[in-house]
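I have a structure here, written as structure tokens, and I will follow up with some questions on it.
All protein chains but one are shown at their positions in the complex.
Chain nomenclature is as follows: A, B and C, assigned in order of appearance, with residue numbering initiated at 1 for each chain independently.
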Amino acid sequence: MPIPQIIIDPLPRTMEMIFDAETRRRLENLGTLITFEPEPPTEEELDRVLGETDVLIGQTTLPSSRLERAPKLRAIFNVEGNFLPNIDYEYCFAHGIRVLVASPAFATSVAEMALAFALDLARDISAADRDFRHGVEKYGLESNRNSFLFTGCKVGLIGFGDLARAFRALLSPFRCPVKAHDPWMPDRLLLAHDCLPATLDEVLSTSDAVFVFASVTSENQGFLGKREFSLLRKGAIFVLMSRAAVVDFEALTEAVESGRIKAATDVFPVEPFAADHRIRTLPNVLLSAHRTGGMKEAFLEIGRLVVSDLELVLRGLPPISCRVAQPETVGRMRSKPVENS
Amino acid sequence: MPIPQIIIDPLPRTMEMIFDAETRRRLENLGTLITFEPEPPTEEELDRVLGETDVLIGQTTLPSSRLERAPKLRAIFNVEGNFLPNIDYEYCFAHGIRVLVASPAFATSVAEMALAFALDLARDISAADRDFRHGVEKYGLESNRNSFLFTGCKVGLIGFGDLARAFRALLSPFRCPVKAHDPWMPDRLLLAHDCLPATLDEVLSTSDAVFVFASVTSENQGFLGKREFSLLRKGAIFVLMSRAAVVDFEALTEAVESGRIKAATDVFPVEPFAADHRIRTLPNVLLSAHRTGGMKEAFLEIGRLVVSDLELVLRGLPPISCRVAQPETVGRMRSKPVENS
Amino acid sequence: MPIPQIIIDPLPRTMEMIFDAETRRRLENLGTLITFEPEPPTEEELDRVLGETDVLIGQTTLPSSRLERAPKLRAIFNVEGNFLPNIDYEYCFAHGIRVLVASPAFATSVAEMALAFALDLARDISAADRDFRHGVEKYGLESNRNSFLFTGCKVGLIGFGDLARAFRALLSPFRCPVKAHDPWMPDRLLLAHDCLPATLDEVLSTSDAVFVFASVTSENQGFLGKREFSLLRKGAIFVLMSRAAVVDFEALTEAVESGRIKAATDVFPVEPFAADHRIRTLPNVLLSAHRTGGMKEAFLEIGRLVVSDLELVLRGLPPISCRVAQPETVGRMRSKPVENS
Partner (left out) sequence: MPIPQIIIDPLPRTMEMIFDAETRRRLENLGTLITFEPEPPTEEELDRVLGETDVLIGQTTLPSSRLERAPKLRAIFNVEGNFLPNIDYEYCFAHGIRVLVASPAFATSVAEMALAFALDLARDISAADRDFRHGVEKYGLESNRNSFLFTGCKVGLIGFGDLARAFRALLSPFRCPVKAHDPWMPDRLLLAHDCLPATLDEVLSTSDAVFVFASVTSENQGFLGKREFSLLRKGAIFVLMSRAAVVDFEALTEAVESGRIKAATDVFPVEPFAADHRIRTLPNVLLSAHRTGGMKEAFLEIGRLVVSDLELVLRGLPPISCRVAQPETVGRMRSKPVENS
């Protein structure tokens, strides 16, 4: 069998960021690596290599005109984390080229953060720490006037992909009844994860703690707006983990400002976020600068996911660890890529 | 069977705080209640009732001279949360009087808070929120320079009673290897809860996250001092959940100040705590004003625990839900009672 | 501190049966052992040693007349498995002598067997094997006419002590709704183990699979009779794990004979059981000759439980691993001891 040729064009990642020493060794054992770093390949460079390339790791733009020049190509691994409109997916499906994304790498990191945010809001932890630093802390019961026990509270999940499932697993010792809404998932899958399938309005109006894990698609931009926030129960907590584009951020800010709900958000309509936005000063919000996924450990996990699947693909087996692009949905994804890690 | 007489002397709790309507009804069905509130009974009042009392709920001082006047007494329920030196325990053991404390009522509330504290420290959550409020937030990977994934990290537990066990259960989906140290617990109990038994020094020196749940006893006051903090790994997190008296608080402050560790504490040597103590300004600490247990829900749970056991005791069955005073250890407890809720 | 003196009178067990080499070594490190084997001590032998004995392991008869001669006695460990009427328990309680039984040693062995029995009955496993051996096996769907999926079926538990709790844990991946009946246990304990508290009749009439773990007491002999078996649903399975004395065995036999239920039993009114009893020939019963607990591993676990608690007791700490005799209930126990292992 000829030695496979593997192109790597990792931007906005770097080789060092996504491959630890051991994973790098495993990768090098799989074939001949041609790495383009820190700059993506030029047209000429691509021209020279595409003809003999078996696998591409990275976000290289791949219209059919380029794909046609890569007759041996078997798999493309996105290491940024979102399916992007950089590839002619139709061409890939018709020609048996697997397109994969290493997004499950972020599940652990995001899931534990979602739980942390919820506990912080339910128990007023950062708010109480702030009071302590200002010398105005309250002790005992008095300090817990606005707190509630997270254990056993009613949880609602919006979106039930990799991230939400990792989060659901963390909830299990808390004995929370969980409702979930995801229009792409069948009821039986939700039930198999101990979630009660529910409409969006039901999730919003009956939960003590609502978590948004939904990706942005062509169909759901801004679907959480003024009406939806008004459905939340007084005192509920709202945790936004996925993308700012799924909410009307001003409506969220107003809901927090009114004091009706507490909220945590990891994402903002523009990042860096406006220095003077009033949400920065509200007492009942927890602010996180797009930092729940972007950890050293998560980036190294990307490398492990890719190499694990690449080992299978090169042995003629189906990939398992990365998420596989599905013809039905890949064209509907609308997440903006990160510009740098 | 004569109707049992039940004295209630709830200070520092109140009837309303510990009994919700349903529990109150169950309690009233069990016998004749004689309640002393808001003041504890005077000597004369006690004199009038002790002779016919079957059960006492509260923290009434009960030297043998009083117990001798209560020949029908079968059970005493402490609703403050700690075994106190207010009772002649020897007398009770010799006369078959059950002494119980409703301390498991706090386990849920404390356990979820311990996890919240650890997640906050591991992922720098309140620190990042503080930066955001000051307009100096960092985004993505850069913001996570000092963070680590809590999932899978090495956990060490000091003390393995009710609180620690409730906490251990919350850890299970995080797949953390857990070491535990508790000189009162046999190895097999620790192993049965998926903890590796370890010495104190081993727990301190090998864990990424150390949690202190140990009660104060006659033997362990200030047992976590300068030497012990120096054993902690650089970057470790230290979470103090039980009583300030088990640590040398200045040594803890120094360890945090040095930047070697991050810490969270719910307890302080004196409460309210000194307004000018320098720990209030350190960036790598999370401060909580003795608020992890004192929740409305936990206080109502006290009532439920008491009534559940009282129902058994009055049917001639052993109590199950409260913690039962043990002759071997009850005399060694040294927790200060709370002054008010 | 003087070296403790430990008497061991293991009959019907033997030293070898209950102590493996390592546990034996731990035991020997705890004090001076005086072992009576294979015969229990005579009155004279006891006379010689009682005065200096700190701990007794075994089933020695101990009326107050003997206990009075043992002023140093701190703990008595039953290694047979049931609290027997061989001890003046009142004396022990009044004098602070711990009486313990190593019965949790059998929990693992009995629990997995209970599950095995239920799966066998639900899926007709031994019956189908019998058919196969007789050359009349049926294949596929046809062979499963009387079978049902155990996963998800309605389970009812009668008795909720150590054995039932160990069994409950094994059920968790089967997602069975579980009702439990135990008049000595508070609802909250049952709920904490994910069981719905229920009356006996409710358990019997609404379950697909009923398990009896209840010990024999002065109050419940023969409490499962004709009326109770008639409450079982047609096709239900009935698994008897504790003692034959809790059922009317003829009524059980009739219920099986009628074909209305399937049953498994590990216990019989007399053992060895009547050679000509008609239950031996019924197709829808699974017969087990009092063999669910009596395994080598379980007996060695007895030794480990005893030594683990003895280590605590001799350090002045409360025992934890064995079951502690409770003043309220120890006098009500009526299990017959085994005559030999």
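Structural remarks
Heads up, the rule we're going with is that contacts are C-beta pairs under 8 Å (C-beta built on N, C-alpha and C of every residue); 3 or more make two chains touch, one makes a residue touch a chain.
Given the structure is predicted, the values throughout are model-derived calculations rather than measurements.
Counting contacts over the entire complex, the absent chain touches A, C. Touch with the chain omitted from the figure is made, among C:5, C:109 or C:220, by C:109. Note on the undisplayed chain: of the listed residues A:2, A:38 or A:96, the one touching it is A:96.
Check C:54, C:88 or C:120 against the missing chain and you find that the one touching it is C:120. Only one residue in the set A:85, A:272 or A:327 touches the chain that does not appear here, and it is A:327.
The missing chain, though absent from the display, is touched by one residue of C:48, C:138 or C:315; that residue is C:138. Mapped onto chain C, the interface with the missing chain covers residues 108-109, 111-113, 115-117, 119-120, 123, 125-126, 128-133, 135, 137-141, 143-144, 147-151, 169-170, 172-174, 271-273, 275, 280-281, 286-291, 294-299, 338, 340-341. In the full complex, chain A makes contact with the omitted chain through residues 93-94, 96, 184-189, 304-305, 308-309, 311-312, 316-318, 320-321, 326-329.
One rule holds in what follows: only the chains that are shown with their structure count from here on.
Interchain contacts link the chains end to end along an open line, per the touch definition above.
In this assembly, the C-alpha centroid of chain A lies 51 Å from the C-alpha centroid of chain C. Residue positions of chain B in touch with at least two other chains are not found.
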